[in-house]
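Of the protein chains in this complex, all but one are displayed in their positions.
Chains here go by letter, A and B, matching the order in which they are written, and residues are numbered from 1 within each.
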Amino acid sequence: MNLLAIVDFSVVEIFAARSGWSGFFTLSTLVVTIAATIRLATPFVIASVGESVGQRSGVLNLGVDGVMLLGAFGAYYTTLETGSPWLGLAVGTGVGAVMGLVYAFITVTLHAQQGISGIGIYLFGLGMSDLLFRQLVGTPKPIGGFEGLFEFSVPETRFDVAYPDLYNHSILVYMAFLLVPAVTLLVNRTTFGMNVRAVGETPEAADSLGVSVTRTRYSTIIIANSLAGVAGAALALEKGIFIQNITNGMGFIAVALVYFGAWRPIGVMAGSLLFGLVNALVLQWKTLGIISGATAQLAEMAPAAVTIIALVVVTNRIGQPSALTQPFRRGAH
Amino acid sequence: MPANSLQSQSQPESQSESPSPPSPYLLEMRGITKQFPGVLANDRVDFNVKAGEVHTLLGENGAGKSTLMNVLYGLHQPDEGEVRMNGEQLSISSPSDAIARGIGMVHQHFMLVPTLTVTENVALGLKSDRRPLTDLPTVEKRITELSQAYGLQVDPNAYVWQLAVGERQRVEILKALYREVSLLVLDEPTAVLTPQEVEELIAVLRQLATDGRGLVFISHKLHEVMSVSDRITVLRDGHVSGETTPAETSREQLAQMMVGRPVKLVPDKPEVDVGEVKLVIKDLEVEGDRGNLAVNGISLEVLAGEIFGLAGVSGNGQRELAQAIAGLREAKSGTVSIDGTDVTNAHPSSVRKAGLSYVPEERMRDGVVSGFSVSENMMLLSRRESEFARFGFMRFGAIKEHSSNLVDRFAVKTPNIDTPTRNLSGGNIQKLILARELSSSPKVILAAQPTRGVDIGAAEYINEQLAKQKANGCATLLVSEDLDEVLALADRIGVIYEGRLMDVIDAKTATPHQLGLLMAGVAKAA
Partner (left out) sequence: MKLHKFFSFVLIAGALALFAASCGSDDDDDTVATTAAPTTEAPAPPLRIAIVSPSASNDLAFSQSISDGVNALGDERNIDVAITDGTFVVEEAAAQIRAYADEGYDLVIAHGSQYGGSLEEIAPDYPDTTFAWGTAADTFGLDNVYAYTAAADQGGYVLGTMAGALTNSEVIGVVGPIEVGDAKLYVDGFKAGAEAQNSNANVSVVYIGSFSDVALATETAQAHVGQGADVMTGSAQMVVGAVGVAQNEGVLWFGTQADQRSLAPEIVVASQVYKWEVILQQIVDDMDSGASGGKAFVVTLENGGLEIAYNDAYDLPANVRQLAEDTIAGIIDGSISTS
C-alpha cells in the first residue's frame, strides 16, 4: 500500500497536465471513477435486487420507478422535517412496503394483469410524489442526508490518506452491497426462498404441497417494493435533495437489470455496476475533455446502449421464472 | 411399515387420537354434490376406500372423477355431502388441510418444480428443523431410505427437469410417502408410461396397499384397471353408475357402465389388399424446439390400404416428425414424399394438395380455431374452393349445407353449426377435425394421437373411421402412445425412441411386452 501511494504520487507529478488520456490513467482519477461507479450503481443494486425477489416468485412490477419516487419523497420530507436521515430511511422503506401491499392486493388477490397494474403504480408514484412535494415543500431545499453524517471510516492508514474515495461512502452504499449476499442466502438457503422459487416456477405444485402462493407472493412483493422505497430513499438522502421525477426512469432500468442478471442477485449487481461504470467513464472522459462535442452526445447513449446490447447478448434466458406475470388461481389450470 | 421413525412435521397423527366410532373405511365420501355453471359435475356421489385396498375410480373425461378428487384434496368445496377419514368428519378447504389429514395425490400433470432438485421438491411445504434455513441433508437421507424400501429409484440431487417421465412420477410418489400419507390418490398415473413401467408401478402400488394404505387409482385403461384394482367404482355424467370388482366384471361390461351402451373395444380390422407406396419418408432429420435432433434419421413407407402404427412414449420425436411431414416444421435433411410428389419443406397447403390429411396432436391449438363456429372450422380447408366462395366472398348457403352434412355424417354432437367450437367436448372436436380432414378424400392420413383425451364412445367412432379409410385404400400413419390402440388398428408397428425408429414389427406377431422394451429404448427385443 505504501508502494501504491508512492507510485500514484509520481504518476500525478509526471502527468501534471490534466487533459487527455494521460489525465485519465492516474490512480487518483481511476479511484474517483470507481467510486463514482459504486455510487451510481447503488440505487440500482437496491431496487433491482429487491425486484429480483418479486420476480422469482412470479410477479413483475413495472411500477418500481413510481415506488422509488414515493420512497425518495418520503425519506426526503421526513429528513427535512425531523433532521434524522435514519427516520427518513425508515419512512421511505415503509412507504415502499405500503405500495407493495397495494400492488400485492391488486395483482395477487384481484388477479389483475401485472404489466398494466405496474404502469398504474408508476403513474401514481410519479404524480403523487410531485403533488406532495409541491404541497408540502414547494421549492427544493437541501437536506443533510447520510452524506457526511454516517460516512464509513476505517482507522487511518497510508491507504486511507491516499484513497479515501474508495471506501468513504455513506452507510447506504454498504447496506446496498450487503443485500446481495443476504438475498442470495434468503432465496437459496431458506425454506421461504425455496417456496419463492417454487411459486415462481410452478405455483400449482407449491399450492398442492400446502405452500400458500398468496402469502408467499405478498411477502416477496412487499420485500421488493420496500427495497424500491429504500432505493428511492438512498437517492434522495445521498443527494440531499428532491425534485420532480428525480429518479429519471431508474426504476425501469432496474427492472431491465433483473433480466440482465438472470434473476440472480450477483448477476443483478454485476449489471448495476456495469451500468454505473459506463456512466462514470463517459462522465469522467467528458470532464477530462477526452470526448467532447458530437462524440460526447453520442456517448450519452452509451449506458442505455450497453445495457440493451448486454441484455441481448448475455442474458441467460433459462433463469426466467416460468410463472412470471402469471396470476395464480387454484384449480384453474 | 417403516414410517414412524421420521419427523414429518406437517401431519398430525391420524391413527389413534380420534375418539370416533370405529369405521370399516379409511375414507368415506358421502353424497358429494358439486355444481359448476351449467354442469352438475358430481351428483350425490358415494365413494369409499378401505385401508389396504386399491380402489379404482373409472369414468370418461367429464364424468366427474377429477371433481370428486379435487373435493377430497381441498381444491374444490362441495355444495353438499361430507368427507370422513377413519369415521371422523373433515372439512378440507385447502391442499394443506388434505396433507395434514394424511391424504396424498399424484396429479396427472405432475406437481413438480422443474428448476428444483428432487430433494427440494420433496421438502417443499415442510417445516425445517433448521428454520429459517432449509435442512436438505435430512430430507435427502429419508428419500434414499424410502426409495430403497419401495424400489423407487431416483437421484435425490438431480433437478427435476433432468428426469424422465417415469422418474418424475416416482418423485411424486416419494413426496406422498415422505408425508406419511394413509390415503394416496393417483390420477391417470399410467398415461405416460411404457408397459414395463406400468408393471413396475402396479407392483409399487400393491406394496403400498399391503403396507396398510388406501389407494385410489384413476384410469380409463381397462386392462390396467382389471389388473390393479381390488374394487372399481364407475362414474358416468357425475353420478355413480356402478361398483364392482375385477372378479365380477369384464372390460366390456366396464366400458358399457362408462358409456351407457355396449361398446366395441377392439375395432374390426378390415382385410385390405395393400397397394402402391403412398407415403415415403427417407433419412429424415428434424430439429426440436431447443435445437436438439428430435428426429434422427427416420425412414419409413406407408402403402395404400395400410395403417402404419408409430408407437412410443410421447416426447421421443413424434410431434416433430408429424409437423415435418405436414410442412409445419422445417426438415433439416432427408425427404418426404406423398403419392410420388416430393413435399419436403413444402408449404402446408402444397402438402395438402399432394393428398395429405392431418389430424394434429394439439387439436385445440393446431386443429381448430376455438373461437370459430363449427361450420367455420369445417370450412377452414375448403374456403377457397369455388363451390363455397365466389369472388372471394363466402357462399353461406352452400357452406351451411355442407357443414350440416358433415356434422350428421360424423356424428358431431353440437347444439348447432354456429356454436363456438370451444364449447364442444374433446371427443366432438376431434370428430369435427376428422370430418373436415376425411371429407376431402385424402390419399394419406397422418393421425397424431387421435383418441387421446377422447371418451371411449368417440374413440370407438374415430377408430371405425380410420378403418373405413383404410378400406378405401388410404395410407395412414397413426402416431399414438396408446399401445392398445396401435395393436388394434395397425398392420405394421414401428417404435420410435429418441428420434430413431427402433424396429418395425408385423402387428400380427407383436406383443405389448416386446413393444414396451422397444419403447424403453432396448434395441431389438429378443
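The rule is short, and it goes like this: a contact is a pair of C-beta atoms (placed from the backbone, for glycine too) under 8 Å apart; a residue touches a chain by one contact, two chains touch by 3 or more.
All values derive from a computational prediction rather than experimental measurement.
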Need the list of shown chains touched by the one chain that isn't shown. A
Quick one: which of A:70, A:97, A:176 or A:235 touches the chain that's been left out? A:235
From the listed residues A:59, A:89, A:108 or A:255, report the one that touches the chain absent from this view. A:255
State which residues belonging to subunit A touch the missing partner chain. 18-19, 23, 28-29, 32, 36, 39-40, 43, 62, 115, 119, 122-123, 126-128, 130-131, 134, 138-142, 147-148, 165, 235, 238-241, 243-246, 248-250, 252, 255-256, 259, 279-280, 283-284, 286-289, 296-297, 300, 308, 311-312, 315, 317, 320
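Following the convention adopted for this analysis, only the chains that are shown with their structure count from here on.
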Can you list the subunit A residues touching subunit B in their complex? 189-195, 197-198, 201-202, 204-212, 322, 330-331, 333
Under the touch definition given earlier, write down the residues of subunit B that touch subunit A in their complex. 10, 70, 73, 75-76, 94-96, 99-100, 105, 107, 109-116, 120-121, 123-128, 131-134, 175
